[in-house]
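All protein chains but one are shown in place.
Per-chain numbering from 1; labels A and B assigned in written order.
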Amino acid sequence: MAIMRYAEALNAALREEMGRDPRVFMFGEDIGRYGGVFKVSRGLMDEFGEGRIRDTPISEQALTAMAVSAAMTGTRPILEIMYADFVPLCMDALVNQASVFGYLWEGQIEIPFVLRTQGGGGVGTGAQHAKSLDVFLAHIPGIKVVAPVTPADAKGMLKAAIRDPQPVIFLEHKLLYNTRGEVANEEDVLVPLGKARVAISGTDISIFASSKMVVEAEAAAKLLAKDGIGAEVIDLRTLRPLDLSAIKASIAKTHHAVVVNEGWNFCGYVSELSATIMDHCFDDLDAPVSRVAMPDMPIPYSEPLEAAVIPNASRIAEAARRTLA
Amino acid sequence: MATPIRVDSAGGEYMENVVILEWAVGLGSSVTAGETLVTVETAKAATDIDAPVDGYLTAIFAEPGAEVPLSAVLGLIGVTAGDTAFDGELDEASASDEERSETIHPQPERVAPDPSTSEDRIVASPAARRQAARLGLDLRRLGASSPSGRIKLRDLPAQGTLVESRPVAALPVDDNGPLSVYRSGRESGVPILLIHGFGADAVSWSPIERELARQAPVIRLDLPNHGQSPHRRVGRFANLARDITKAFDDLCVEDVHLVGHSLGGASALALADVRPRRVASLTLIAPGGLGPRIDGEFIEGLARASCPDSLGPWLRHMVCDPKMIGDDFVRAAMASRMDAGLRAAQLQMARDLFPDATQGFDLRAALERLECPTRLIWGRSDAILPWQHALAAPGRVGLHLFEATGHAPQLERTDAVLAILRAQIALSGVRA
Partner (left out) sequence: MQNAPSIEEQMEIHRRMILTRRLEEILGGLAKDGKTRGPLHRCDGQEAVGVAGCMALRANDYVCTTHRGHHVYVGKGMDPRRIVAEIMGRETGYCRGRGGHMLLGDASTGMIGGNAIVGAGIPAAAGMALSIQVMKEDRVAMAVFGDGAAQTGIAHEAMNMAGLWKLPVIFLLENNQYGLTVRQEVQSPVEDLFIRAAGYGMPGLKVDGNDVVAVYQAVAEAAARARRNDGPTLIEAKTYRMQGFSTSDMGGYQSEAEMAPWRDRDPIRLSAETLSKSIGSEAVAEIAEAAEVEIQAAFALALADPFPVFEFHRPSGAYTEV
């Protein structure tokens, strides 16, 4: 084990997987010589050459489509999309290509590519560089969407994503890259996709979150503990396919749920979580599910304005108290 | 001032709700006391509710098909055809029941129950609803602690706690308060004192009590650790007998017709033994104390049962025809056993009185000593206490043995048992 930053954990995963499988290559804007805007691919071009680490033109649409078809024809591409806000440019390749052909041509082809991107706000990047569009992606059948929060999961899940036979969207958060944590050095430590994690165990209320919102949920749990409320924080880790049994188990214990996502509220990922809980845990619920999400408006720039829209620990704690009242 | 029409004790044993079947009298009609007004359905059968006074049927609050609590006011009988004046605040039973408060103030334009109106809808969380169903609890009787007004899980007893509680650990500090007593029926005459069996309570006499109340004062009491009576470690049967005697003395009645079922039968027999001159007659229904045998598993299972699923099989074991114990009956019975402390106390009581599945007390000598008119009623299919124990009775004691009847003849052969009781009272009434 070693203490690593989140970005370093990702870098280690990329280096290990590219080293073990010549079919793996990576492309994206500024990822090569520069090492990526968030330095995730630092040093990889020197190690693996310009053929397997490619700087690309600003062509998200075609890049994503090319990742899909390259994956269909024997390679395992990793595409970095610099900001999650650019995901709408990638949509046809995901919605009309990867999703469709994974089903239509099942048995003939596999589509093992990873699309890495990062979203989230909090540092004044403004309305076009701070969004969390998790739900746009999690809506698509046949595409896995993961959003780990710890460096250990970042490494283990990126490795699992690269080895997965299906398309995987790997969602990072700009505020997580510098967080530190213990990470396995061993090459074969994978964290399975589709499995949630109990970040904090509790009996009074379940808080479901992913990515940076897990950090906020954990802070909320500490606030709630001062009031004698035992909050259970479930780090979903994978947004699709969702670990339903973990959700059911937690709600069977706490009977209360707060669902958190940094994206918009209306038709948001929180809405899906809420409906899923309603579908599968209705009789276990002792109160309506509370959603904590971004207000339904663009993200403003100025610090007090931006702070007002991004879900945080106190909003989560407040929602928990309201749910338990 | 109009007089309320109530279901009162028309409900079957353990029933909390009844369903309105049919009004025999139309709105506005004149009625005379004793005339059948409305037929209601309990878990067992259809029952007629008679007019309590002369007057006019001026309001109907419960239309056919409506399910209403036992305590509900079904309608009003006015002094005149337009008299709907009725002050619900005066009426304790109704005033304590928030759910019915709407019906206390009659509003003729909306007398028919409308299932879509919000006041009919109980606001409770799904988890609370499920828990209430498991425990057989009526949500109407629960209050909401949440500012949302929604009944939540915390407003119900936790089933897990009930199941897991160790009986002794759950036993509260002994409460030496008096046993709870219920009086009903006529004002004058020799009262009939009813003592229920193990695991039941005073309410379980409902069908019998209602009938007897027409002709005599009726007194029912709850055994210790049963119904509303205090919980305490009884220990030996002699202590139970002392409790009963004290409660009897506290009644300040000259004499009584004494009726007891099962453990209540043993208690009645013991009471008759120590207060022979104040017992006008004694009727023992499948009484304990006349032999060693008893179905220990039944006693233990009944005492432990913390949900309808575990209670139902034992209730059905008690009777000859299990079909007569419907799910509603079981849920209603469970509702009276919600208190974990009560169940723990009963379990301890069962272990004290019936160690090693044996009746640890013998009252056959007391039966020999009796002088009052005494009858024994027993079902030949009694799976709890064998009817052959009845054969220990001396020749003076009348014996009524019913075919195809289990441990609860008063439930399974209500009319026949009533007839026997009436005959008993009539006989001894001469003496009284």
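FYI, contacts are C-beta pairs under 8 Å (C-beta built on N, C-alpha and C of every residue); 3 or more make two chains touch, one makes a residue touch a chain.
No experiment lies behind these values; they were computed from the predicted model shown.
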In the intact complex, which of the presented chains make contact with the chain not displayed?
A
Out of A:11, A:41, A:99 or A:118, which is the one that touches the chain we can't see?
A:99
Of A:31, A:70 or A:233, which sits in contact with the chain we cannot see?
A:70
Check the options A:243, A:262, A:284 or A:306 and report the residue that touches the missing chain.
A:243
Touching residues (missing chain, whole complex) on chain A:
22-23, 25, 51-52, 54, 56-57, 59, 61-63, 65-75, 77, 92-93, 96-97, 99-106, 108-109, 141-142, 166, 194-195, 238, 240-245, 276
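Quick note on the criterion: only the chains that are shown with their structure count from here on.
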Take the average of all CA coordinates in chain A, do the same for chain B, and state the distance between these two points in whole angstrom.
61
Which bits of chain B are touching chain A when the two form their complex?
125-130, 146-148, 150, 152-154
Give every residue of chain A touching chain B within the complex, in rising order.
255, 282-287, 325
